Each structure stands twice: as C-alpha cells, then as structure tokens.
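Okay, here's the structure, questions in a sec.
With one protein chain removed, the remaining protein chains of the complex are shown where they sit.
The first chain written gets the first letter, and so on, giving A and B; residue counts start at 1 in each chain.
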Amino acid sequence: MKLAGIIAFALVLIAGAVLATEIPRSERRSGYSFMAPDTKAMQDDDTANPGMLWVLDGEALWKRKAGSADKACADCHNDARASMKGIAAHYPAFDKALGRPVDLEQRINLCRVKHQQAAPLAYESRDLLALSAFVAQQSRGVAIENSDPQLEPFVAKGRALFMRRQGQLNLGCSNCHDDNWERRLAGSAVTQAHPTGYPLYRLEWQSLGSLQRRLGACMSGVRAQAYDFGAPELVELELYLMSRAKGMPMEAPAIRP
Amino acid sequence: MAAALINVPAKAKRGDIIEIKTLMSHIMETGYRHLASGEVVPRDIITSFSCRFDGAEIFRADLYPAIAANPFITFFTTATESGKFEFAWIGDNGFSETASASITVE
Partner (left out) sequence: MPEPHDSTRRQFLSLAGGVAVLGAVPIVTLRPAEATPATLATAIRNVVGEAAVQTGKVRLEVPPLVENGNTVPMTVSVANPMTANDYVKSIHVFNEKNPQPNVGNFYLGPRAGRAQVSTRIRLADSQKIVAIARLSDDSFWSVSVDVVVTLAACTEEVI
C-alpha cells in the first residue's frame, strides 16, 4: 500500500510541474526545521545525541598512531579543534593530483595512505564514520562555502545528476526536494535535502551514516540502482548539494528520521 | 573506544534532585529480524543497566528488545554527599561495560 502511495504521488509529479525550480535563498530551511520537537531536542543535547558516540570514537582515533609511518592524525594536524575548524564546510574539495573533487571520507583515506602509510578505511566502517564525524563536528555553526572555480564543472555535473529523472518511479531529486519539500511522503517530511548535518544519526538506521549512504537510500527510494560508495557521481552530487546549501550553517552530527 | 556517554552534574547542593543521563553504544539486535534465507538474526541486546552510588544501588533497569539501539536512559537521584557513581551494563553474549562519574556535594 505504501508503494501504491508512492506511485500515486509520482504520477502527480509527472502530470504536474515539469520544470523543476530551485528553492529561493530566503526559503531555504535545514532538515532540522522539519523535525518533531523531541527529535530536535535529541540533536541539541550533546549528552543525548547518539552521533556523539562516534565523535568521541573519532577523537580517540585522531590521536592513535597508525600505518607503517606510525603517525597519528594529531602528529601533523595537532588539535583538531583548531586545525579542522571550518574544514568540513568547504568539502567536497578539489584534489590537484586526482584532478577532481573528493569528499571528506576520501580525503581522510588519502591522508591515511599517503602520510600514514596505512590501508584506507572501508566506506561506512565504524572508524571512517567516527573520524569524519569528529572532523565534521569541528565545523559546527560554520557557514557552508565552496567557491573554488576549479570545482565549477563538477558542480554542473552534480546539478545535472540532481535534475535527472531516474529509476522505475522516474523521479529526479529535484522533483521532490525542489518542488515538493513542503509535503510529506509515507509519514515523513520530504525536506529540501540540504546536507548540513552529515555524517548524521538516522533514526531509521539506528546508527550514524554518511551522505553517500543516504543518497543510496534515496536512489533505492525511486527504484533506481544506487551508485557504489566512492563513485564520482556521488561526490559530484554532494558538491552540488553543498553549493545549493551555500551559506547555511553546518550541524554535524545531526539527527534525522 | 568510547562506549558510554554519561552526564552527571559535577557539583550539587545537598538535597538537590539531579538528573543523570546515560548513553551506551550497542546495536540492540532484537532477534526478530530475518535474513533473506529465512534464518533469524540472533538476539543481542543489553538486558540490564544499574547505577550504584558509593556501592549502594540507586537505580536499575531491565531492558527488552523494544529498547532502541544505543540505549539512552535517564533517571533522577538525590544528592546526599560527595562520591562516585558507578554504572554497569550487562547483556547477551557476555556483554559487560562499566563507567563511573564523581560528584562534589556541598
């Protein structure tokens, strides 16, 4: 019955607005604002936010020596509170060697391989989530900003991905998140899909997870084949989402339903 | 690895009623989920949580699969004197974690 409801909703979208319009800057709202008071309270209290368990783990990992170089993140970056402040708000960032943008998790792994001579951490592994949660938390309250001109062609690619209809339900991200963000789908608010809180604790997962995991769920939601973790499309999509959320404050680790 | 997040006021006045908040990292696998093959994913939960103050039990809870993952439990106690709270979580598969926090009571 839920699937029938989604299909009915999809038909309305196909029959209705064809042109997806971007949300005016003055109307942009974080996913936080759509949540029930109890869920907001969970996010607001660091002693009640389960995402903080991963941040604490990340803090410990930051100081732990790793790899054949026997180095900890702290050995180069010292106190993350200072060195990592604002960093996550500027990701994905352009990587010169690779000639394309990388997200925070990929940057952490690039550092591990290159500077710690350690094996990269698996996507969505507890350690990688813990480190990215710890780093992202240092940008709490910082306005999102990535205006590097080298990123422009990739932002355009991400935008195309956001607009593209896909999957059995033939929906583009924009159809829900630009055109119908005020509505609800299967009991949850659609929201505007701003990535201000990642990595975040999703109540549905009962775990902290990355934006890439959430995007995979979105794609499964329209019955499209999700990209693999680390795919350039996911990074481009994240880049576009961050540019769409430009100026909004970071809130990692957030809580979302 | 941080398993527990505890919130106890560092200081209180004698007679104050204080709130203690605890968060423990745990999957709380219900034992009701199935694999596609039909096999049940076995239960793996925390079954008991207790708090002692200077050795005396002041709060205890029995937990069932209906408690969400990463159990969050808050309760109240009266601040009587300075001392140490000790928290213990016990569960399936020999799960056992402890944490402690001190309080100064004027």
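The definition used in the following text is that contacts are C-beta pairs under 8 Å (C-beta built on N, C-alpha and C of every residue); 3 or more make two chains touch, one makes a residue touch a chain.
The structure presented is a predicted model; accordingly, all values stated were derived computationally and were not measured.
Touch with the chain that is not drawn comes from one residue among A:28, A:213 or A:244, which is A:213.
When the full complex is taken into account, the listed residue touching the unshown chain is B:58, out of B:58, B:88 or B:101. With the whole complex as reference, residues 1-2, 6, 35-36, 38-39, 41-42, 122-129, 185-188, 203-209, 213, 216-218, 220-221, 223, 228-229, 257 of chain A touch the missing chain. As for the chain not pictured, it touches chain B at residues 17-18, 25-28, 30, 32-36, 41, 58-78, 80.
Note that only the chains that are shown with their structure count from here on.
Averaging C-alpha coordinates per chain places the centre of chain A 31 Å away from that of chain B. Residues 47-48, 50, 52-53, 56-57, 59-60, 206-207 of chain A touch chain B in their complex. Looking at the complex, you find that chain B touches chain A at residues 1-3, 5-7, 21, 23, 25, 27-28, 68-70, 72.
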